[in-house]
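So the structure is just underneath, and the comments pick up after that.
All protein chains but one are shown at their positions in the complex.
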Amino acid sequence: MRYGFLGPETTFTHQALLQALAQQTAGEPAGSEEAVLVPFTSVATAATDLLAGDLDALMAPIENSVEGGVSGTLDVLAATSDITIVAEEIVPITFVLAAREPMQLDEVDQVASHTHAQAQVQGWLRANVPGAAVVPASSTAAAAKQLVTVPQEETLGRAAICSPLAAEHFGLEILARGIEDTPGAQTRFVLVTRDGRIPARTGADKTTLVIQLPHDRSGALLEALHQFQTNGVNLSRIESRPTGDALGRYSFSIDIEGHLADRRVGDALRGLRRVCPIVHYLGSYPRADGRHPATSEATADAAYDAAHEWVMALSRQITGR
Amino acid sequence: MRYGFLGPETTFTHQALLQALAQQTAGEPAGSEEAVLVPFTSVATAATDLLAGDLDALMAPIENSVEGGVSGTLDVLAATSDITIVAEEIVPITFVLAAREPMQLDEVDQVASHTHAQAQVQGWLRANVPGAAVVPASSTAAAAKQLVTVPQEETLGRAAICSPLAAEHFGLEILARGIEDTPGAQTRFVLVTRDGRIPARTGADKTTLVIQLPHDRSGALLEALHQFQTNGVNLSRIESRPTGDALGRYSFSIDIEGHLADRRVGDALRGLRRVCPIVHYLGSYPRADGRHPATSEATADAAYDAAHEWVMALSRQITGR
Amino acid sequence: MRYGFLGPETTFTHQALLQALAQQTAGEPAGSEEAVLVPFTSVATAATDLLAGDLDALMAPIENSVEGGVSGTLDVLAATSDITIVAEEIVPITFVLAAREPMQLDEVDQVASHTHAQAQVQGWLRANVPGAAVVPASSTAAAAKQLVTVPQEETLGRAAICSPLAAEHFGLEILARGIEDTPGAQTRFVLVTRDGRIPARTGADKTTLVIQLPHDRSGALLEALHQFQTNGVNLSRIESRPTGDALGRYSFSIDIEGHLADRRVGDALRGLRRVCPIVHYLGSYPRADGRHPATSEATADAAYDAAHEWVMALSRQITGR
Partner (left out) sequence: MRYGFLGPETTFTHQALLQALAQQTAGEPAGSEEAVLVPFTSVATAATDLLAGDLDALMAPIENSVEGGVSGTLDVLAATSDITIVAEEIVPITFVLAAREPMQLDEVDQVASHTHAQAQVQGWLRANVPGAAVVPASSTAAAAKQLVTVPQEETLGRAAICSPLAAEHFGLEILARGIEDTPGAQTRFVLVTRDGRIPARTGADKTTLVIQLPHDRSGALLEALHQFQTNGVNLSRIESRPTGDALGRYSFSIDIEGHLADRRVGDALRGLRRVCPIVHYLGSYPRADGRHPATSEATADAAYDAAHEWVMALSRQITGR
């Protein structure tokens, strides 16, 4: 099995993929087929390889708690009809200060990192290593790697800001953990395959859709949301994306609570399919948090089945059928 | 075939039944089975005979444009689960002044009628036969019949207020038509059977239901109406009836545009069945006015079928099914 | 103060009026103005006297838990614009078997009552006084009164079915209480005045309306209900009444939880007034059950006031105002 991920190695996407694999193999016998992990520079190129059969699955970030939807992933998902989301992973976005050898914080005189990561820890740096020079690296992974590739005597007083995974991967000492200025950030990742198989219902599932609304009438969003509401289906995420046709035209990327195999989800999808020009089903998969949705008796499978049987029985009484 | 109706003979219900039979036999070969018409004093007793097999069908008033729902009929329909509405008839409520022999209005010195009918024509009487004495009769039919049962010499100057059908039935001369003070009143009647067969869809149909709402949450009426709205189903009548349990608890007698065989109606019924503790289906039948409902592409059968196929096809991809 | 009620004396309406007066005078000093109670044979005639100034207030039944809305009262309320509901009373509909002198049930050989009441106790009669002859009276009050107006020796073995109030009023002995076959029935009454004054808010209030929907668009009922919903206003009663114009046209008689002085009620009324051709406000008054409605922070007066202030402040920034 070949798995693509948004690289380079030790990115948070890499970590999400390792998390997913650890769960998958938890109950498997030793010696089962080995996973090959392949870093990519963009989700689009990895998706191309997935569709071409060079990959079996692909891990990509879909949503960040600070910056919102990850456009690159959302647009690939919206545009590609032969791929399916089969799992989600949530990874806390946290940084460490790491070095080749243990040292005190006041011994640190140079800190390397990627600009983006630096921006998220600058308050901590000012407060804790005010005298250290900050030097740029091409990625947090590169900053970490550099510490183990240069001669040891050159690493005195040098540290890197990187992910916990990178520190572990390159065998670094962790000088400080959780150094990000606003703690609690998370990124959500999805594992995507191309064989079209939808994971079985677990009872704590999510379903991802992209819908486009009709442009010719106001109230179309309300109408679409009523299809969810009359079936007791909750939305856990809704994000607009432009359709590219004209100003003010959007598609909506939506996560709902429940699985395609839940009757209430199936009926909501049927309703949407009627009222929306485009409904793109992207998959049903277990929720990372394992939480079961609160549903009422009126939206349980049994209620749908009973209602269906009742209408079928009545319909058999129609003359000349 | 034995048909019951709310009597006595020549009532508006009698006329509704004659209308219905005329339509039924319009295209039939001569010599087909004869209809026997049986007057009843109440809808409840006629319904008992219908359920016992002594009648094949029953015509009853359901709604009057002036006085609203006819409680007696609505309650029988709500309480009885083995009967089906198979047709509706609309009859204009209009009165004539009739006599045994032709005469001028100023020759009329006595007018007989039932109190109820008199109340509806009293303005006309004051204006057109101000000098005539008004005498009560047990029904408009009785008032009409009396004119032909007494010796002819006694009918001089005597007239009756009755239905056009009564005048025709008893061979009376019509002195004036449409003498009701507020013209345009109509009564709607339904033809009810007990064999459980539902007439085939014509494209211009109505469906009648009685629903009871859950008592434990506000907004239940709104929730039920949304089941109609999300399926593009219009209501042509909604009337509250007490459930008899407690103050403020109602069932609703509802007519919707469309036939059980319409996918949008079937899906609305399935939704209602889930959210309402009681949904009593009373029948689907051709509309008296022959009007086809305005429906959109999103609520046509084809849209439901396509949406259903789509969800079915997706569902076949679920692993381990 | 002159109070009309639907008579004769000792009816349930009479009892409702006595209940209302007992509450009013609970806290008043002795010697305050005496109430004169006047029985009427119909709500319509009493309403005419009220409007003419011959009465100060009128008690009338509005809703029965078994038979639903009381058409006579609802139609008078809908048609009259200068009257206001100022109180409601709820009276349990219960019957007693009463006699002039104490006796055992097996000594009863004749039971008098009004046909209507008899129908509600016939099961009890068959089970408890199977040998007694049942004789009709013009009213339950008349049945009770008769027992005290005939010579005492004629009352041996005679009993009457009547209201508890009638038994008390005529000084009868109660042989059995609560003899109705289906217990728990209630009737709700309203006290109506013509001076246009609306009782102050108590926090546990109801408001009564009659609304007529626009006929030119489907979904009008849904639209009206949304005006309540967006303001968090619950309906405790909704009943259809025909408008008299045509089949399928109704007005709705509605009770809502809350007082005109509640901001959420005022805003719901404003919304209704815009979307309905007719909104007839009939009064706000304390609830008989004293229950406070469950409201959220978003529909408290403070939320409305804050929102109003905010929009006003913004509006003052509009140029050239």
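Letters A, B and C mark the chains in the order given here, with residues in each chain numbered from 1 onward.
One rule holds in what follows: contacts are C-beta pairs under 8 Å (C-beta built on N, C-alpha and C of every residue); 3 or more make two chains touch, one makes a residue touch a chain.
Quick caveat: nothing in here was measured; it's all calculated off a predicted structure.
Considering the entire complex, the omitted chain makes contact with A, C.
Touching the chain that is not shown, out of C:L21, C:L37 or C:I198: C:I198 (per the contact rule at the top). Of the candidate positions A:G123, A:P136, A:G171 or A:G184, contact with the hidden chain is made by A:G184.
From the options C:V66, C:I90 or C:L260, the residue with contact to the chain not on display is C:L260. Mapped onto subunit C, the footprint of the missing chain covers residues 84, 196-201, 223, 226-227, 229-230, 260-261, 266, 269-271, 273-275, 281, 284, 298-299, 303-304, 306-308, 310-311, 314-315, 317-321.
In the full complex, the hidden chain is touched by subunit A at residues 63-69, 90, 182, 184, 186, 188, 218-219, 221-222, 225-226, 229, 234-242, 244-250, 255.
One rule holds in what follows: only the chains that are shown with their structure count from here on.
Chain contacts here run in a simple line, from one end chain through to the other with no loop closing. With each centre defined as the average position of its C-alpha atoms, the distance from subunit B to subunit C rounds to 31 Å.
Shared interface positions of subunit B, i.e. residues touching 2 or more other chains, are given as 226, 229.
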